[in-house]
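The other protein chains are all here in position, but one chain of the complex has been omitted.
Labels run A and B following the written order; every chain starts at residue 1.
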Amino acid sequence: MAEMKCFTTQIQIAVEQGVGIVDITAKLQEAVQESGIANGSLQGFCIGSTGSLTCIEYEPGVISDLVRSINELAPPDREYEHEKAWMDGNGHSHVQAALMGPSLDIPIRNGRCSLGTWQQVVAINHDVGPRTRKIEITAMGI
Amino acid sequence: MAEMKCFTTQIQIAVEQGVGIVDITAKLQEAVQESGIANGSLQGFCIGSTGSLTCIEYEPGVISDLVRSINELAPPDREYEHEKAWMDGNGHSHVQAALMGPSLDIPIRNGRCSLGTWQQVVAINHDVGPRTRKIEITAMGI
Partner (left out) sequence: MAEMKCFTTQIQIAVEQGVGIVDITAKLQEAVQESGIANGSLQGFCIGSTGSLTCIEYEPGVISDLVRSINELAPPDREYEHEKAWMDGNGHSHVQAALMGPSLDIPIRNGRCSLGTWQQVVAINHDVGPRTRKIEITAMGI
């Protein structure tokens, strides 16, 4: 049996103010190629408590539909207890990110991320200003 | 120390139109047995942008309660920008799936999925018609 490998890297991606959503599929694919792993899985993790990762069809219409639903989970125009501690106006950003979750697993098959045709991986910035989001990538497999 | 293994397979499961929910615990357990892995973890990933994975007690009452809450996250009877691109009536399906997330990690202990007694793994179809959902399975461990 081939010996297992573990490959780690970090990608950085500029994202507009929240709810900002960027397609990172090509960057993950580059990481998989660099890893030399043919079959296994890739873990992505968004550093920082106002960012998250998920998958969606990267099409402008459904992206705006997703933004609407995320802003209903924790509306920006509401009072947040977090403001009493920090007064930085991003209480909703923290709650949205905690509900979405920072981590995601993508299968690697034949040296590529195994995704549906209309399924892309996105990084989400929930914060009130633009952010350069750091995403830790860990790929493991054979 | 035992050498680490990486085992990959794909399961396919027929799921009713959205929100359709199917217990896949037994199929994951079969994959773990086939892998020969005693201790490690299993990553499941639902291929396609209108499907998701999570855990719940697989009991008809709470399944219908979950369907209700998922349909409140992104109600089917609402206008979606996604319709302007595709007109296939599944804007809510994409948003629901993105909020739930396509991936899940299950621990493997003593050759079995380590779950609570009342905790099952489910595949969810959010789309407007029945679908055969493809789920990539990656098991790693010793």
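Assume a residue touches a chain if its C-beta (ideal position, glycine included) is under 8 Å from a C-beta of that chain, and two chains touch if they have at least 3 such contacts.
Fair warning: this is a prediction, and the values are worked out from it, not measured in the lab.
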item: Sole contact to the chain not displayed, among B:V15, B:V32 or B:M140; value: B:M140
item: In chain A, positions touching the absent partner; value: 3-6, 8, 43, 45, 47-49, 73-74, 80-86, 91-92, 94-95, 97-99, 101-105, 136, 138, 140
item: On chain B, residues whose C-beta touches the chain left out of the figure; value: 1, 3-4, 39-41, 54-57, 59-62, 64-66, 69-70, 73, 100-101, 104-109, 114-116, 118-120, 140-142
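In this text, only the chains that are shown with their structure count from here on.
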item: Centroid distance [mean C-alpha coordinates] between chain B and chain A, Å; value: 19
